[in-house]
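One protein chain is absent from this view; the other protein chains keep their places.
== subunit A ==
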Amino acid sequence: MKKVLVACGAGIATSTVVNSAIEEMAKENNIKVDLVQIKIAEVGSYVDSADLLVTTAMTKKEYPFPVINARSFLTGIGVEDTKKQILDELQK
């Protein structure tokens, strides 16, 4: 099972929405996923265990896993592309 970090600045607002969208998407596609909702500042403690970071608070930091920008879940613009990117990673 993939461990997916869902992060925003505060870990309370936008990540909540994104977390739920990914949960639903995984269910629709019959994929089991371990979602962890955190503040972006907490990503560091997961570098060894996570497979993917989906975030509305993109950072310039480099991580050993892919990072996907989740803004489209909020604006609706380009959301299908973002979902596909996430799905591709989950199915790897």
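Just so it is clear, a residue touches a chain if its C-beta (ideal position, glycine included) is under 8 Å from a C-beta of that chain, and two chains touch if they have at least 3 such contacts; residues count from 1.
The criterion applied here is as follows: contacts and distances are computed from a predicted model.
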item	value
"histidine kinase", "PTS sugar transporter subunit IIA", "Deoxyribose-phosphate aldolase" or "Short-chain dehydrogenase" - which is the UniProt name of the missing chain	"PTS sugar transporter subunit IIA"
Options A:4, A:26 or A:40, residue touching the unrepresented chain	A:40
Missing-partner contacts on subunit A, residue numbers	8-14, 16-17, 20, 40, 55-58, 69-71, 73-77
